[in-house]
Structure formats: structure tokens, C-alpha cells
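Missing here: one protein chain of the complex. Every other protein chain is in place.
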Amino acid sequence: MTTAEGQQHPLGIYFKIWGLLFVLSTLSYLVDVLDFQGYLRWSLIVIFMLLKAGLIVAVFMHMVWERLAIVYAILVPTLALMVLLALMALEADYTEFTRLLFFGGGG
Amino acid sequence: MDFFREISSKPWLESQVAIDDTHQGGAYTLPSVTIGLRIFLGVVTVLFSLTVVAYSDRMTLADWRPVPEPTLMWLNIVVLFASSVAMQWSVISARRGRTANVEIGMLVGGALALAFLAGQLLMVRQMNALGYFAPTNPALAFLYMLSAMHGVHLLGGLVAWGRTVMRIWGGHEAHQVRMSVELCAFYWHFLLVVWFLLFVWFSIT
Amino acid sequence: MVDVTPEKVEYVGPAEVPEVDLYHAKTWWTKYVFSQDAKVIAIQYSGTAVAIGLVGLVLSWLMRLQLGFPEFFSFISPDLYLQFVTMHGMIMVIYLLTALFLGGFGNYLIPLMVGARDMVFPFVNMVSYWVYLLAVLVLVSSFFVPGGPTGAGWTLYPPQAILSGTPGSGAGIVLMLVSLALFIIGFTMGGLNYVVTVLQARTRGMTLMRLPLTVWGIFTATVLALLAFPALFVSAIMMTLDSVLGTSFFMPAIVEFGEQLQYGGGSPVLFQHLFWFFGHPEVYIVALPAFGIVSDLLSVHARRNIFGYRMMVWAIVGIGALSFVVWAHHMYVSGMNPYFGFFFATTTLIIAVPTALKVYNWTLTLWRGDIHLTLPMLFAIAFIITFVNGGITGLFLGNVVVDVPLSDTMFVVAHFHMVMGVAPILVVFGAVYHWFPLMTGRMLNQAMGQFHFWVTFLGAYLIYFPMHYLGFVGVPRRYWEIGETNFIPESAESLNAFITVAALVVGFAQVVFIYNILTSIFKGKISERNPWKATSLEWQTTTVPPGHGNFDDELPVVYRWAYSYSVPGTVDDYTPQNVHPDDVVKIAAEQGGD
Partner (left out) sequence: MWAAIAVFLVALGSLVFHLITPWWSTPIASNWGSMDLTIDITFWITGVAYIVILLFMAACIYQYRNRADKTTTSPQSNHKASYDPENKKLELWLTVGTAVAVAGLLAPGLIVWNDYVTVPDDAVEVEVMGQQWQWGFRYPGADGKLGTTDARLINADNPFGLHLDDPNGQDDILVEGDDLHLELGQPVNMLLRSIDVLHDFYVPQFRAKMDMVPGLVTFYWMIPTRTGTFDILCAELCGSNHYAMRGLVVVEEKEAFNAWMAEQQTFAQLRAEVEKNAKHGSSLALNAVGAVPVDSVVAR
């Protein structure tokens, strides 16, 4: 098991993470600016949000070095679920799109 | 993570052999049943998640008509919550060695779970009486199906619950049934969370 | 070079693994029928799986007769043919191979190989088998209901699976779905056992990286199954509701033979996503145990460590993980969102890289080995050939545009038989020849074994290699007969006839195999205790076959990985995992040097 080495990380990593958070926030705004709609929009926003939350929890609260297992156990399945939801949303949108186009909405 | 470090070790090296020889067998200090239950709950989570994924696909299509949330649904969730609380009380009692309280907690928890199931049935019948039939509306079909899936899992839990109660009645002391009580309670909380999340999901979609 | 000096460690005491409450059978019934001993359950699982597998085999003959000689067998109607195809596919994939590898080999080998007395939840394990048996019985019962079993193809696509134009769309499909649901429930019980046993019940010194690859393969396959089966379970429930209650999960507005049905709004493609989210991992559930077992067969019989053990483990885990993101390669022409093609083609071809590495490492294990061409070794070599062949045709199909002309043709049929119907089955055979002495204390007859091997391997290759070319010509799958076309040459008919003959010959060889097993159990040559001189723990038990509780009073202690073959400096060309370092006989002259 990994022990309490959490305190000894160089300060630099905090800055890097900070930068990363910045990038993620920008990406979130971009979703708005580029005007993504429907599911894509919400999945992206939620994914970025989760990533940010994960990073904050992980790094600033020293979770990474102590409880990486928990982060994995929560983050990975959630991400997997989000990806599946996003894929299926794309699929459903596509289906609905052809229905509107060719059936005038029926189906 | 430990796992990744472990699978990148070279078991044939002498240095690694020295490390590996100290291995005591097994991977976790937790009891096997606990691990078994957690893995099982993982499988159940996948089951419900995939159903939600299917739901989200179906939801986007035009014939989807959101369903109302009868008050009974709210009520039921409160009952389920109370049931979980009772189970937790049972756990605490078991840890403190109070056998009588364990029994009360279990019985109340089980009764409330049964009440919840009855309530769910009633809810379905109520909605049917209002003219909501599953075949006509996919949203409703999902609601019924998910309730049934959740209910069946709770029923399965009641079997384990029944065995534990029997053991208490058979004269087992708190410390002897503590493990079973803890596992039951854990399962109950899990099902509560599942139903709560589903409920939220129904509400926002 | 790698450091290979024989290890010197201080004395390690006997295992301190807490003793489990061993289940003790009291009556004949609880010892042989309602047994909770993993080894007995393993044999029950295997027996049932092989029995139903033989049904699948006979169905394949019937199909082949129809395809090879379309004019001669008038009793095989188009409906019946589809029912044969469906039941054959479903039986072979789920009820034979999944059950055999996980329920059979898993139950037998996991506790022995990790040095445990039994599975951690013996009672659940027993229930698992009985639920599986029930699933098989429900499946079989569907042959006898009015309308017969379902003929919707093993993929069970709606809407056709539940509409009247398909045979068995009434009781047949419902029984099929119920049987699958039961199978999944039973499997989940068994699967929890396998996973927790590998995690928790390993003996002292048995780290993850000292596990034989067999355990890795079965373990990972079980994890995949636990994660993938829920998808099938959900879709089975939803389809049952569509069929019985008339819901429209998967059913859009439908006009059947001019008649409007009450369905509307659903999406058939959704079912396909769910099905293949299960279905693709499923094919690796069948493949991974075979990968693991064949690694061990190669290593033991080439007297050489498996080459690149770590890479083999990573590849197994990696393939397992990747197998969840490639499912839609079965749906390139299904009408799903066409842009998915890019994503899934890429992931699908990526999965070829770890798989290829496994192939390389198998062949590199032969390289500079000391190859004993025993029957298990022969089967292992045959596996590599057929697997590479089938894997490569998988690359054709995975590459989305190449799949367009080939999808739903005999090319696909040839692909998956080579990679699933032949390669893992060859591993099963190799494994049976390998572990039979352990399970019975007797050897299988060698002459019959040689016959069985050569006919099965060459015969199966002759069946499926040419079949790919029928796919190139454009012969579709699931066709009762090709009939008249202006592009399929006459000679294709002769090829079909040839394939049929080959299939029947191969089938006959299996009869010899079964005869061999049945006679050798009682009359076979008594084997030595560890006839192949293998290192892994299952061969180190005090009695053969291993008794109840597997090991003696003390559980073995493990001092090294499972691949200490031909270690320089030792006299024997193998060192069992549980031999204490001080007891290893060293070559005097070389000591100190090296």
C-alpha cells in the first residue's frame, strides 16, 4: 500500500494542475460559444465538470496519492456511463432525424 | 495503483522473488462475502446503468410522453428510506452487541421494505386505473420495468434478510449475526440509492 | 540478459491462510449430485455442456446436409433450417463454450491452481450449476413446443424474432429468452465465485504475477462476462415485454403482411447495440480462457517459460478492456449512425495489436524450446494456426469498408468458425488430453488421439478455409439454399458438398474422441503423478485425482512463478512452484558461475 508521501510533491505540479483546470474551464465555455446543442452539449459540460471536480479532489485534496483506487472506482464507471449515454444519444438523434426527414415525424 | 504496480513486476527476478515470498495469500483484508457482495452490486449497477442508457436512447424518439409522478411515488421513497434507516440502526446495535435491538431493527426494516413493495404495486395499479397502460407509452413501460427490476432485487434481499432473522430467532447473538446484518444493510442502502437515482432520472426526463 | 540465478530466500513457514470451513458431504447424494465440491461441479458443468454441445454438433450436420445437398433432404424445410442455425449458434456459443470454459475448466482449475481448497462460496457454486442445468432444460424444451424453437438467428434481432414470419416466434422465442435469463443468473453466481476465489483464496506466496496464464484468462473472461451479460439480460427482458405485453421498446410502426400492428416508435437498432455490447465481449469470453490455457500447454510441452509473461498478462487485460468499445463493428451495415464506423473501425483494429503480440509470444515460446510433440502440443500448434487465420479474417471485417461487401456472407461464417468454432475447441481438446491424467489418473489412448487430432485439425481447416471464398463470391449466410442466380458458379455447389463431407468426417472423429474418453476412464494406462512434468500447483497434490479439499493438511507455499522450465543451473528441466528453494537440485559444476 502506498503511504503518506502525499506532502512531498514539488510545488510545480500544483501549477500544472491549475493550468489544466484553466484549460478545462475554457473548454466548457467553448461548448457554449460554439453552440453545441442537445445531448452533446450536456454530456460535454458534465464531462468537463466531472474532470475538473475529479482533479480538484484528486490533487488539491491529496486524494491521488492516498485514495487513487476510490477515484478510479468512481470516475471510471461514471465516465464509461457518460460515454455510452453520449453514443446512444447520438444514435437516437440520428434515428429521430431520419424520421423527421422521411416520415414527417412518424415511425 | 497497487494493481498496476503488481502486474508490472517481473516475477522471475530474484529481487522480486524476495518480495513475492512475503505475500500472505489473498488480496484484501475484507472478508470474502463482503467482496462478493460488492462485486455483485457492481454487476447490478451495470444492469441498471444499461437500462438507463436504453431509456435515454428511446426517450429521444417522438412518441415519448413523460409520465406523471403520483404522490405515492414520493411516499414510497420515504418508506424505503425509513427501511434503510432501520437496517442501519440494526447494524449499529449489532456492533454494540445489543441483540434485542438488532432484532427490532431488522424486523422494522423488513416490514418497511415489504410496505415499499406493496406501495410500488399500488402505484402501478393506480396508474393503470388512471388509464396509463404500459404498451401505449414507452416512458411508462420503462417506469414499470425498472420498478419491477428494482422490486425483484429487493425481494432477493428479503430472502437474505429472512435467513438472518431466522438465525436471530434461532438464538444467535449479535456478534454472530453482525456480518449478515451488515451485508443486508449495505444491500438495502444500495437499493435505496438506486431507486433514488432512478427517481431523479424519471423526474428530470 | 535476465537475472536467472536460482533464488535464495530465507525459510518461509507454512501457509497461514485461514482455514475455511470445508464443506463435507455426508451422503452419496451430497457427494456426487448436490455436491458443493468445485471439482464435482466442474464435471457436472462439463458433462452438461458437452451433452448439449453434441446436440449443437448434430444440428450442424443437418445444416450442412441441407447446404451441401439442397435437393436431397426434403424434410429440412426453410423454417426448420433457420431453427437449426439459431439453436446451433446459441448452443455452441453460450451453452457449450461459455459454460465449458468457465463452469467446467474454471471450477476445476481455479482452486487447484491458486492453491485453494475450494471455491469461496461452495453453496452458491452448486446453485449456479443447477440454474445452468435448468437453463439448458428450458432451452431443450423449446424444441418441443408448438411452432418449435426460435429461428431468428442467434442474434435474435427484433422485430423478426417476435413476428409471425419467423419460425418459433410464439413460445420458442420466449423460452429462448427465459433460458438466457436463467443462464445469466446461474452464471453470475458462478462468476462471483471465480472472481472472489482468485482474489481472496490464493495461497501464500501466490502473487498475481505468479498465477498461471490459465487463471488469468479465465479470471478476465469472468470479469468480462459479469459486465457484459447484464446487457443481454436487459435486452432479453425488454424483448420479452415487447413480445408478451406488446410494449414498443424495439418495435417501430409495423405492417405485417398488409396488416397494421399495434407497435410504434421503437428502434430495432437499439436492440442491436445492447446485444453486441454483450455479444462482442462474449466472443472474447470464449477466447480468453483458450488463450490462457494454450499458453500453459505450449509452455509445459515446449519445456520453456512462456515468452513475455508480463506482456501476455497485459494483453489479456487490455483485450478485455478494449472488447467493450468495439461492439458496433457487427453493425457497420445495420443502419446505425454512419459516422460510428470511423470510431469502431479504429478501435477494432487496435485490438489486433495486443492479440498479435500474444500470437508472437506463443510462437516465440516454441523458438529455442525443447518441443515435445505430444497431443496437447499438437492441438496448441493447431490452435495458433487456426486462430491466426481467423483473426486475420477478423481484420478484413473490422476494416469497415471491407466489411460492407462481406458482411452477412459466408465469409463472416468462416471467420467466426475459424476463430471461435475451431480454435478454442482445439484448445478444449488439447486441455482434455493434458488434464485427463489429473482428473482420472489415467492416460487417454494415444493412437486414437493422433487420429482425432489429424482429422479434426486438417478437416476443420478444409471446412472453413474454402468457405471464405464463398463469401467473396457473395453467397449470403442463413440461406436455406442459394437457388438460381446469375453470378454464383455451379462449382460453388460442389464446394458446398465438399465442405459438408469434410464436416461429417470431422464430426465422426469426435465420436472416436468420446469413445476414447469413455473407455480410458476405466481402462486407460495408469499415468504417473505428474506425467507432463508441469510446475503449476494442480499437479502437486498428494493424490491424483485430487481429493476433497484439494491439498493435504497444509496448503502449498509458492516460491516462484509458474514458468520455471529449463532454468539454467538446475538438474531437472522444471521446478514446481511449491518446491522450496533449498530443495531444488542444482548442477554442481555450474554453481557459483553463471
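To keep things simple, chains are lettered A, B and C as they appear, and every chain counts its residues starting from 1.
Just so we're on the same page, contacts are C-beta pairs under 8 Å (C-beta built on N, C-alpha and C of every residue); 3 or more make two chains touch, one makes a residue touch a chain.
All of these numbers come straight from a predicted model, not from anything done at the bench.
Trainee: Among C:Leu139, C:Ala181, C:Leu378 or C:Val432, which residue is in touch with the absent chain?
Mentor: C:Leu378
Trainee: Quick one: which of C:Lys31, C:Arg478, C:Lys533 or C:His548 touches the chain that's been left out?
Mentor: Result: among the candidates, C:Arg478 touches the missing chain.
Trainee: Who touches the missing chain here, C:Leu57, C:Ala231 or C:Val269?
Mentor: C:Val269
Trainee: Using the touch definition up top, pick the residue from C:Ala352, C:Met448 or C:Ala497 that touches the left-out chain.
Mentor: Residue touching the chain left out of view: C:Ala352.
Trainee: When the complex is taken as a whole, what residues of subunit C touch the one chain not shown?
Mentor: Counting only subunit C, the missing chain is touched by 1-2, 4, 78-79, 82, 151-153, 157, 159-160, 163-167, 252-258, 260, 264-269, 302-305, 307-311, 333-335, 338-339, 341-342, 345-346, 349-350, 352-353, 356-357, 359-361, 363-364, 366-373, 378, 381, 384-385, 388-389, 392, 395-396, 399-402, 404-405, 407-409, 458, 461, 465-466, 469-470, 472-474, 476, 478-483, 485-487, 489, 491-492, 495, 563, 565-568, 573.
Trainee: In the complete complex, the non-displayed chain touches which residues of subunit A?
Mentor: 95, 98-99, 101-104, 106-107
In this text, only the chains that are shown with their structure count from here on.
Trainee: Between the chains shown, work out who touches whom and classify the graph as line, ring, star, complete or other.
Mentor: Topology of the interface graph: complete, with all chain pairs in contact.
Trainee: B-C versus A-C: which has more C-beta pairs touching?
Mentor: Answer by contact count: B-C.
Trainee: Can you work out the whole-Å distance between the CA centroids of subunit A and subunit B?
Mentor: Computed from C-alpha means, the inter-chain centre distance equals 26 Å.
Trainee: From the mean C-alpha coordinate of subunit B to that of subunit C, what's the distance rounded to whole Å?
Mentor: 32
Trainee: Would you give the residues of subunit C that are in contact with at least 2 other chains, written as numbers and ranges?
Mentor: 264-265, 267, 270, 273
Trainee: For subunit B, what residues touch not just one other chain but two or more?
Mentor: 50, 54, 57-58, 61-63
Trainee: Under the stated contact criterion, what part of subunit B meets subunit A in this complex?
Mentor: 1-2, 45, 49-50, 52-54, 56-63
Trainee: Residues of subunit C touching subunit A in their complex?
Mentor: The touching residues are 252-253, 264-265, 267, 269-270, 273, 324, 336-337, 340.
Trainee: Going by the contact rule set out above, which residues of subunit A touch subunit B in the complex?
Mentor: So the residues of subunit A touching subunit B come out as 1-2, 39, 68-69, 72, 77, 81, 84-85, 88-89, 91-93, 95-96, 99, 105-107.
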